[in-house]
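Before any comments, here is the structure.
Shown here: the complex without one of its protein chains, the others still in place.
Order of writing sets the labels: A and B. Residues in every chain begin at 1.
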Amino acid sequence: MEANHQTAGGTETVSVSFLLNGEHIQLNVSPVMRAVDLIRGELDQTGTKISCGIGRCGACSILVNGKLAVSCLLLAYQLEGASVITIEGLSDQDEVHPIQKAFLEEGGFQCGYCTPGMVMAAKCLLDSNPEPDRQAIQEALSGNLCRCTGYGGIIRSVQCASSK
Amino acid sequence: MAKKIRPDGKEKVTGRLKYLTDLAFSNMLYGKILRSPYPHARILSISTDKARQLPGVQAVITHKDVPGLNGFGIVTPDQPVLCKDIVRYVGDAVAAVAADSVETATRALELIHVQYAPLPVLDSPEKALEEGAPLLHPNGNVLHRAGFQKGDIESEFAKCAAIVEETYHVPRQLHAYMETEGGVIVPEKDGSLTVYVGTQHGFKDRFQLARILGMPEEHIRVVSSPMGGSFGGKDELNIQPYGALLALSTGKPVKIHQTRQESIRSSIKRHPMKITMKTGIDQDGRLRAHQTTIVADTGAYATLGPAILDFAVEHTSGPYMIPAVDTKGISVFTNNGVSGEFRGFGGNQVTFALEGQIDRLAAAIGMDSVEMRRLNIRREHDLGPLGQQIAETNGALDVLQSAAAVYAEKKPSSQNQDRWKRTGTGMAITMHGGGLGFGRMDPAGGRLSLKEDGKIEISFGFEEAGQGILAVIETITTEQLGCAKEDISIMIGDTSLVPSSGSTTASRGTSMVWHSLQRLKKPFLQKLLTRAARKTGTKEGQLSIGPGGIWENGECRLSFRELASEQAPIVISTQFDFPVSPDPIDSAHFLYTYSGVVAQVEVDLLTGRINVTELHQSLSAGPVVNEMGYLGQIEGGGVMALGYTLMEDVIMADGHYVTENLDSYLIPGIKDVPFNLQVKAVESLPAEDDYGPRGVGEIGTIAVAPAIANAIYDAVGLRVSQLPVKPETVLKSTEERGVLHGSQSSNSGGN
Partner (left out) sequence: MKPPKFEYYKPATLEEALNLLEEAGDDGKIIAGGQSLVPIMNMRLASPKCLIDINGLEELSYIKNEDNTLKIGTLTRQSDVEQSEMVANVCGLLAEAITQIGHVQTRNRGTIGGSIVHADPSAELPLALLTLNGSVQITSKDEVRTVAAEDFFITYLTTDIMPTEVLTEVTIPLMEEKSGYSFQEVARRHGDFALVAAACHMTVDDEGIITAVRLALGGVEAIPLLIGDAEDILTGEQLSDLLMEQVTESVEMESDPESDLHASSEYRMHLAKVLTKRVLTQAYERARG
């Protein structure tokens, strides 16, 4: 147990190593740091957004070992050993992922701030259910809030991506 | 038709777009703002010594550290940047800190000791207007009064067959932009300051900051775009002054990004209003008299409170021609946060009341409500609501006809299979003014350049908050010039690089882009062709602009790059004002848009819950510039209004926020909205119309609440007069009236 013992005050850190979009990351973090702050701050992967900070809006959604999670409710050290995919890991520089293409063509975004989380949630849905019905779409995206689109464009995007 | 992908699309869907709150600079510090724990108190002392001593803290500032004017406000700078002796709401700033980390800055705030003497809290306009109430500002507790009178109201009431009087209450709505306020303020080596913080009017921020910092405006550069949503909420200054003061005091870049709780506490909200309307109709179904009193809770500071009240007063009679109108409005200071700019700008509140009146009046005289609207609706040549000449269109009737067709189709299907549920259909219409109105400085402008690299740069002082102004600029520019989107580059949202275009508010962006291009294109194209003629030795008349460059006989003769090379850039600028009525009536609008909304709801009689199953919106706003953008504005506006109608309310108790985050302030999720939203654009304008496409940023939010309210009446007979409509209210009403009676044989609890 001494191996992971940290003293109070935050001066000491805990080591965490994980794969971020396929790239091996190893660094020391404060045990109070949230995953979202590690990703956006230290690692400067700002595609993952922060909005409510209490897990209710989904803007900070990422995939941890293939499962959708809100990174504001994850502590950074809890990524230990995990494979993490963020929005940056969905496409390379030139090609966009088919889900992203659908969001582009069907107006699945406006201000774009909820979009990374929304796209991750859509990916999580379509990975397990390539042809979701209305109920499945609503269930899968119910943890992601969007203030701009009214969800019309998002629903059309997911439907478009699912038929591809 | 090929789908037009927004210019900012790829960066957004890939997460590569850097929002201003995503920026980081070397040596960057983090700022935090200490806000008042009291809604109203006297500050006795402020001690910052302990905070300053905390390792990692680099600056602690109070009112003493404001070099210029310690106040902000777009029109009246009555809100202290840092309060000195009085705090007037729980978001009032008292001190700010810059430190090495957010954690240290947060800890430092806890070490600032402020002694307060609490003062009586004015938590309603009624309390603020009581005799002997403490005065929140030197001129008292009335921010603004506005009114409009025409005709002889008493004699018109005397002619009425039915008079309906009702008081409507509408809530404090949160913009709930997904990106909370923030950005980075960077002190530059030459002593100037760059402010990377989202706003809806970079030049106005620059003006206000210069006044606060005691710096010349030219020394401040405001980069104000992109933003993760605004909806009016980032029009006023928010964290900019604190970031700027801390950056100047430390000489380092300072980042502030408010948490959601900090945002809700400090940000402006939609004005709660109490609206009493007394409206009379004669036996033929003609509206004769319309008397309205509006009481707006404007909170602690002015911002655009007066203009919002003026707008509400103007829109009180909506698209109807009524011989006698008597409207009185008052906007009252309280200790309830700050109310201000919000998509719809006072129109939403009065339209909810007005369209509630219309349905009640139709029922009162036993007339079909569509027919009654048709009978009273304004026609093409009618004057505007304040008696001013307006741009003539048949928009009101167009949207009424369009909505009426949907209504006629949907209304009969209002039977529900489930015995415990009732379906209802309702409609509402509205008209909404664009621009700031007569007598308000409302300048616009733009610039078109052929740059040395061969790009045609189109630039405006607008901001991209998600509404799609970039797509609008791209579409209008390429269509007007005849070039391809690859030929142009768009420059917005940076005061050092763009011309002043006025604010990105009031549904004016689209309109002003189109008007600018009308002014810019002829001289610009002329200059291009003249130069091209000289370069190619061809007569100007044989040349034209096309994709990629200058064309002759169906072939591209000269690329824009060739045209630009080795010569000075061609630059054409324009400055003009948003079109206003020729009639000098203060605050009156000239360009209006119109909407007709049909909503269908399903009400669960056992729980009182309301589910909006269909939402159809018909719009008249001139030609559609960008189909996807238009659709998105209307659908998104509709759902924002659905939230306003059914769930959204920033609840305050004794001047304190009860709803502090998105778990208690509820905005619609994907399960709360109709799966298929319907939008129909009626694009036609009179042949002589000179004003082109109108903006549609606000119109989609205006008439949704009354349409849903009227649908609820259709379903269960409840006359809604208060938003949001709570299931409890529905239940109480249906139980009192025995709506369930008859279906009540409870072997089935119903599902």
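Quick note on the criterion: a residue touches a chain if its C-beta (ideal position, glycine included) is under 8 Å from a C-beta of that chain, and two chains touch if they have at least 3 such contacts.
Worth saying up front: this structure is predicted, and the values here are computed from it rather than measured.
Only one of B:666, B:682 or B:699 touches the absent chain when the whole complex is considered: B:666. Here the missing chain is touched by one residue of B:75, B:556, B:571 or B:651, and it is B:651. Across B:11, B:65, B:103 or B:166, the residue that sits in touch with the chain not pictured is B:103. Listed residues B:47, B:167 or B:261: the one in touch with the omitted chain is B:261. Remark: the residues of chain B touching the chain excluded from display are 102-103, 106, 259, 261, 606-609, 647, 651, 658-659, 661, 663-664, 666, 668-669, 671-672, 727-728, 731, 745-751. One chain is missing from the display, and on chain A it is touched by residues 1, 4-10, 14, 31-34, 37, 53-55, 58, 61, 64, 67-70, 72-75, 77-78, 121, 124, 139-140, 142-143.
To be clear about the criterion, only the chains that are shown with their structure count from here on.
Spacing of chain A relative to chain B, judged by their CA centroids, is 29 angstrom. Those residues of chain A lying in contact with chain B across their complex are 10, 32, 40-41, 44, 46-54, 56-57, 59, 86-88, 90-91, 96, 100, 103-116, 119, 134, 137-139, 141-142, 144-155. Against chain A, the residues of chain B that register as touching in their complex are 3, 5-6, 8-19, 22, 24, 103, 175-180, 226-229, 231, 257, 259-261, 465-468, 628-629, 631-632, 635-640, 642, 661-663, 667-671, 673, 675-677.
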